[in-house]
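The complex appears here without one of its protein chains, the remainder shown in place.
This part shows chain A:
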């Protein structure tokens, strides 16, 4: 939890009231600079940028690192789970990265290290980080977008794609 104070803090603020909710939602969008990676319009599918997120040695087991992908307006987390999981990357198959915008209404998800889930403080939805973002319970009509990762020989971890539509976008890589 220590690694993503911003998400946790946003999560707490969500409960303060509807006004705070709106402010938190707006902050999540406007507080970060936009326009990191842009792709040309593709014919059928989106071309994703490759973004270096971290090096394996930067990560501690079960301590999520905040990331952004495919651009700075799309927050996520990178977690080393410590045990191989479906869809896990890296030499141990235990590296996963997810969008932290709830695919229900876009509230910022908070990581619960106790059972390795991402949780929505807005409406109580829960996603399992050990099962490719499967919604354990909730209102989202899709499972959580997972960012595809590659790891090179030096241990550098890069995000190279996403498997579901990210909340708040009609196109995962914004067209601008």
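Things worth noting here:
Simple rule for what comes next: contacts are C-beta pairs under 8 Å (C-beta built on N, C-alpha and C of every residue); 3 or more make two chains touch, one makes a residue touch a chain; residues count from 1.
The criterion applied here is as follows: contacts and distances are computed from a predicted model.
Candidate names were "Peptide/nickel transport system permease protein", "MBOAT family protein", "Arsenate reductase (Azurin) large subunit" or "1,2-phenylacetyl-CoA epoxidase subunit B", and the UniProt protein name of the unshown chain is "Arsenate reductase (Azurin) large subunit". Remark: the residues of chain A touching the chain excluded from display are 8, 11, 15, 17-18, 21-22, 24-26, 28-29, 34, 45-46, 73-74, 86-87, 103-107, 110, 112, 114-115, 117, 119-124, 126, 128, 130-143, 146, 162-165, 167-176.
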